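Selected chains from the complex are presented in situ; the others are not included.
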Amino acid sequence: MSGPIVCFGELLLRLSAPGRELLMQSPRLDIVVGGAEANVAAGLAALDHPTALVSTLPDNALGRGAVAAMRAAGVDTARVTTGPGRMGLYFLSPGAGVRAADIVYDRAGSAFVEASDYDWPALLEGAARLHLSGITPALGQASAAHALAAARAARAAGVPVSFDGNYRARLWESWASDPRGVLTELVAQADLFFGNHRDVALLTGRNVREARAAAEVAFAAFPNLTVIASTARTVIDADHHRLSARFDTPDAAYETEEIAVTGIVDRIGGGDAFAAGILHGLHAGLTPQETVEAGLALAALKHSLPGDFSRFTRADLAAFQAGARDVRR
Amino acid sequence: MSGPIVCFGELLLRLSAPGRELLMQSPRLDIVVGGAEANVAAGLAALDHPTALVSTLPDNALGRGAVAAMRAAGVDTARVTTGPGRMGLYFLSPGAGVRAADIVYDRAGSAFVEASDYDWPALLEGAARLHLSGITPALGQASAAHALAAARAARAAGVPVSFDGNYRARLWESWASDPRGVLTELVAQADLFFGNHRDVALLTGRNVREARAAAEVAFAAFPNLTVIASTARTVIDADHHRLSARFDTPDAAYETEEIAVTGIVDRIGGGDAFAAGILHGLHAGLTPQETVEAGLALAALKHSLPGDFSRFTRADLAAFQAGARDVRR
């Protein structure tokens, strides 16, 4: 299959305090375009995979600018439409040292949340994959319905579905939601699930802390799944995390060493870069071990870069994996 | 009366493209705190008048930052409360030369619009004046009711009321509004009205284009009015306007020359600076002619300064009126 990997989700503007300041400390904001699924699309495009975004944006300068950023990243935006509603925003005070980053969400009433309908069979025609995350169904009744319709249409059309758990309690709790019901149906359509033992507990009600055992619970509960991928993160401070990754199939488990992710510049989008790295491995024909190493490497690299997107090429990935840390002259 | 001039209205963040760029052309926004009534308060505070703001803001970093900006400007913010809802925003592509500035509004669902109730007798206790504008009642049913309640409470307490027309058709048209009905009741409480013949036509239905005649129509319709003040503006391009001002009482008219406002840096807040200049004249005991000249001068100076607020002191005003245009060494 040579069509695009189709990602469905909301594009947001991240408005951040500059440098290591708090919001409103200086009269300036830096703009980053992102969103969990869009980040995966951008990360894959930088690795030369055809990708496309399905989303809905307001028809104003903010929406147009967000689309331009996706196009610049190499993502096909022909499937992005405009509709009534505002641009989804969030405001960030970046973390620094012992201080955690802090977010003010401002995404209520967005054009994505207000979007009415998508023609999934058309949007998925020729797709190599559909990628979704748990953020979209958490946004409200309509968004949950859109995500389910997308996943079902993909499965009906034989398009593989990947789903990144991305559980956000705050979003689910803001409306009369049934997270387990919705997420269970979504994961049931997927061949690839990004999630750890906490996600498995949420989905199945079985709290199994050991990673492989949790994966086996999930494989048992969701027979369509062929891969479960996840990272384990230890946060030392805002600038220093430790990260490892694993890749489970029904039959085998592939793990990486834990590595130090130091000198962190921007931690947001790290999980999406991991997803992009895993999808890269799958779609570029890497072995499972190479795939999980690529996922970890792309996730680690993302932490070194401002913005939501992984912008790393295959050459960058290879250099990192070859140990390049000093100036590449 | 030595209490503060109390201004009631919404505080907004203006998020602007830097330099002379369009929104989203560069990944950066400059933040300005403002709002028609807050601008009047800030402009008056810089001229050493005690002022206070009544408003409602979200309890987050954005709301706190907006309040801090008002405090920095010297405005008493003890009457500002927090409540549910978001921070009101608008996004600006500044104008340049032959290109007009352009705005993307994003103020729906703000804490100010969602505000439930104000204790006006308490909020106005000891006030030297209440200042309102036509933007607040245009925001919706509740805001219109708040504005009316404020004006009536002031009149009941013997606190003079000034009202700046600031007619914004786009806001009124977004809900089932009765602008003439609401505005007529508001102006009826006022002793001082900022508006021109178009405002008079809107209020009275009588379209009288000559300025003095229009003022006389207004004085006849609103017997509480003792002053009507207004500017006349000719826009040459985004950087160059021409401006004159007038000040009508039931018995006399005071006019300024038309002056060139060149090298415009930021036109937003120019009308609010005019209002601040007029209120300065009234509260500092200037003559009517001095008052209208002060209004025009403050309005002109504001165009030279980034941000919504006039930050000019009495010394700055005097220097401008004495003709200072070259470096003041």
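Per-chain residue numbering starts at 1, and chain names A and B are given in the order in which the chains are listed.
Keep in mind that, in the parts below, contacts are C-beta pairs under 8 Å (C-beta built on N, C-alpha and C of every residue); 3 or more make two chains touch, one makes a residue touch a chain.
Just so you know, these numbers come straight off a predicted model, no measurement behind them.
K.L.:
May I ask how many copies the whole complex comprises, since the file places only 2 of them?
P.N.:
6
Here is the rule we use: only the chains that are shown with their structure count from here on.
K.L.:
Any idea how many Å lie between the Cα centroids of chain A and chain B?
P.N.:
So the centroids are 45 Å from each other.
K.L.:
Where on chain A is chain B touching in the complex?
P.N.:
Checking each residue of chain A against chain B gives 15, 22-25, 27-32, 60-62, 64-66, 68-69, 86-87, 89, 91, 93, 102, 104, 106, 108-109.
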